[in-house]
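Excluded from the complex is one protein chain; the other protein chains are retained at their positions.
Moving on, here comes chain A:
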Amino acid sequence: MSPPLLGVEEEGQSNVSSPSVDCMSQNGLGLKERNYLGLSDCSSVDSSGVSSLPEDNKNLNLKATELRLGLPGSQSPERETELCLLNVGKFDEKALFPLLPSKDGICSSSQKSVITGNKRGFSDTLDGFSAVKGSVYTEKDWMFHGAGSDYEFPQPVAHGKYPGNSGVNVMLSARSSGAQASVKNDGPATVLQEQPCSTNETNLNQIGISNNNSAPAAKAQVVGWPPIRSFRTKTLANSSKNNDEVDGKPGPGALFVKVSMDGAPYLRKVDLRTYSTYGELSSALEKMFSCFTLGQFGSHGAPGKELLSESTLKDLLHGSEYVLTYEDKDGDWMLVGDVPWEMFIETCKRLKTMKSADAIGLAPRSMEKSKNSNWKDYSGYDR
């Protein structure tokens, strides 16, 4: 009875081949981009993705089962016409909760960003974060979506913020994670673990959650989710603002800095004052991000995939593939570990794991540190 699940190459699915398969080929996971919105601007959809159209009746079925948000200004008739293209490649008849009105569901190769209506296609939001940069969003934004307007516009990727509920969107599309999922799309975390994308396409594309080809980071929100009273979200947002203001001040205040981990679906924050050595910080980070790795894959990982297992995570943090870096007061990205701890916590503004390859040019281990001139060039990692 259970409907075909997303992102799953299964029996019976082949006739509705997802155009996104083409784009996903690098993926091998069989994860498909999905258009959960079933709305919006078809023209923005990459036509290359639309390799095979389902039959009309299938189209209708899908259309009929499309859930939609009642967006201001968006009218049903428009949706109807646009649905055809958008439904392509969707073999999940189950409600694809249309979170966002924009294009979707098809090939993920273009970097085009399409905004239709007030909401962004989910993968619009995801694509903004390239694999290199990882995809992150602040939990804060995500949680507190209810606080403000129902619709928010994309934020520049540079802020390193993953728009609000796009994380949620990711998860929603992970409906595919069901019994038959050959890939467990349990959540953004898991999926994101799946191999770093070989191209500039985001990791997210692999998730099949990532519905979309392109698009700069956008804030996608599901109205009404998560179910938290707006009073609460506003109050907590204010108090965390106060906490931020305390950053850097000596004394009893906490010293929170954002930590973005390559491949993790959202940012975390750590209070640097709770640690007294680099070792403590590093093990805390390990623990913090380990929730993205454990129990997610079982034996279903498709071959060729690098799963972010616990050991890989350790390697990431301690090994050669990734390095832990921080942004200092000047806006420069430095390797963690060079300076004494007290000096570090006074100057550290943000933490981030970066691929070693990208970290070339960052202040190399202590010896070069004094040569300031060279690495000002690399202060552009403004994520």
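Keep this in mind: a contact is a pair of C-beta atoms (placed from the backbone, for glycine too) under 8 Å apart; a residue touches a chain by one contact, two chains touch by 3 or more; residues count from 1.
One rule holds in what follows: contacts and distances are computed from a predicted model.
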item: Record-based protein name (UniProt) of the chain missing from this complex, from "AP-3 complex subunit beta", "COQ5 protein", "A-type voltage-gated potassium channel KCND1" or "Protein AUXIN SIGNALING F-BOX 2-like"; value: "Protein AUXIN SIGNALING F-BOX 2-like"
item: Residue of A:Gly224, A:Gly279 or A:Gly331 touching the missing chain in the full complex; value: A:Gly224
item: Residues of chain A in contact with the chain not shown; value: 1-3, 64-65, 67-73, 75-76, 94-95, 97, 138-141, 143-144, 146, 150, 168, 170-172, 174-175, 177-179, 181, 184, 186-188, 190, 222-232, 235-237, 239-240, 242-243, 251-254, 256, 268-271, 274, 284, 287-288, 291, 295-296, 298, 300
